[in-house]
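Every protein chain but one is kept in place in this view of the complex.
Moving on to chain A:
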Amino acid sequence: MESRAAHFCSEIDKLHAKLLINVGVTTDWQRAEKEINHQEILNRIESIILEIVTSLSKAEAPVLALPNRSSWANISFDSAIGLQMSSRQSVTTIRADCPSSVTKFAQILKILSVIYRLVQSNSYATKSVCLHRDIYYNNTKLFGSQKAVDSIVDDISCMLKVPRRSLHVLATSKGLISGDLCYMEEDGTRIDCHSSSTAVSVSSNISGIKNIVSSAKFVMIIEKDATFQRLLDDDFCTKISPCIIITGKGVPDVNSRLMVKRLWDELHIPIFALVDADPHGIEIMCIYKYGSVAMSFEAHSLTVPSVMWLGLLPSDLQRLRVPKDALIPLTKRDESKLCSLLERPYLTSQPEWQKEMKLMQQSKVKAEIQSLTAIAPDFLTQIYLPNKLRYGGWI
């Protein structure tokens, strides 16, 4: 039994060993990043307020300059980190005398005042935090949606050049996690993810997590909630034990990404991605691995460049002879997205991924993970994933 398990994980162990060598090179650099102290955060917020007061004293309209988080022109790529914001970035100006931007100006100031209070109170050793939804529900008319709060907190983090976790404002999580993992939340709550039937919501305070205990051999990121639930239902974590599975339910939120990053930083075990064989799935996988344009200013704490593409590979569709009626033709949008992905800087260092994507381009079809049920109802958890893991079927 033990030798069977050992054989099963041999490829994974080899990968683990290889990754550990590389971790020694990068870890020191990552740890060199300093935490910003609370007083510095307060000073940065105060300087913004002082600028506003100075503008008004000169009878000028106050203006906020936000680094542009949506432009590729502000992005540079480093294979060890991923997509990160350039030091010389363009800014978007938010004016207080323009009706089209004054509401955003007010929203930023409001959240700044909340952050200021939270950070200030933390200096007395009481860790006070606030959820995005609390800010939203206290000011629904001002913000309109919780998404607006999320976006502005990111803008503030980027503007102040302060990590999100240091702002004491936490986003609600949408991700789920399950498997061989135990940890303690900041408030002392002990979390055990071992349950086979139900998953645990990803914590809202990843930086507050401590005492992580796991003997998992790998982590599997799953794109969709439906696939995640399927794996739970099929008791995947028990059958392919020990492992951890996590999903961000589509495009991952920051907490899901932070969790994956935290697991990598703590455990240094292989991290695989199981996504649909379509451009959207590949893009989601790239977000975990290399980061996003919008959050590039915090790439260091969000990206896991060691993520491997386990499946569903376009070449799997041919190899497994997935029935044609389970395949979907690429739309114009898919083709455009695929071209855009192939031009991204991070793919130049991934020839195997490029090959798979070009195969998709040539075949002009895509497929969801669920298409494997066309071969057999439990093909995914009984055959596909075990074989992939056993024989090193990742790229």
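The rule is simple: contacts are C-beta pairs under 8 Å (C-beta built on N, C-alpha and C of every residue); 3 or more make two chains touch, one makes a residue touch a chain; residues count from 1.
Here is the rule we use: contacts and distances are computed from a predicted model.
Chemist: Can you tell which of "WD repeat domain 54", "Ribosomal protein subunit L39", "Type 2 DNA topoisomerase 6 subunit B-like isoform X1" or "Electron transfer flavoprotein-ubiquinone oxidoreductase" UniProt lists for the chain that's not drawn?
Modeler: "Type 2 DNA topoisomerase 6 subunit B-like isoform X1"
Chemist: From the list A:Leu50, A:Cys182, A:Ala226 or A:Ala376, which touches the chain that is not on show?
Modeler: If we include the chain that is not displayed, A:Leu50 is the one touching it.
Chemist: Looking beyond the chains shown, say which of A:Thr103, A:Ser241 or A:Ser306 touches the absent one.
Modeler: That would be A:Thr103, which touches the missing chain.
Chemist: Which residue, A:Leu142, A:Ile209 or A:Leu347, contacts the hidden chain when the whole complex is considered?
Modeler: Considering the complete complex, A:Leu142 is the one touching the chain left out.
Chemist: Hey, which of A:Arg117, A:Arg319 or A:Lys358 is the one touching the hidden chain?
Modeler: The single option touching the absent chain is A:Arg117.
Chemist: Since one chain isn't shown, list which residues of chain A touch it in the complete complex.
Modeler: 42-43, 45-46, 49-50, 52-54, 56-62, 96-99, 102-103, 105-107, 109-110, 112-113, 116-117, 120, 142
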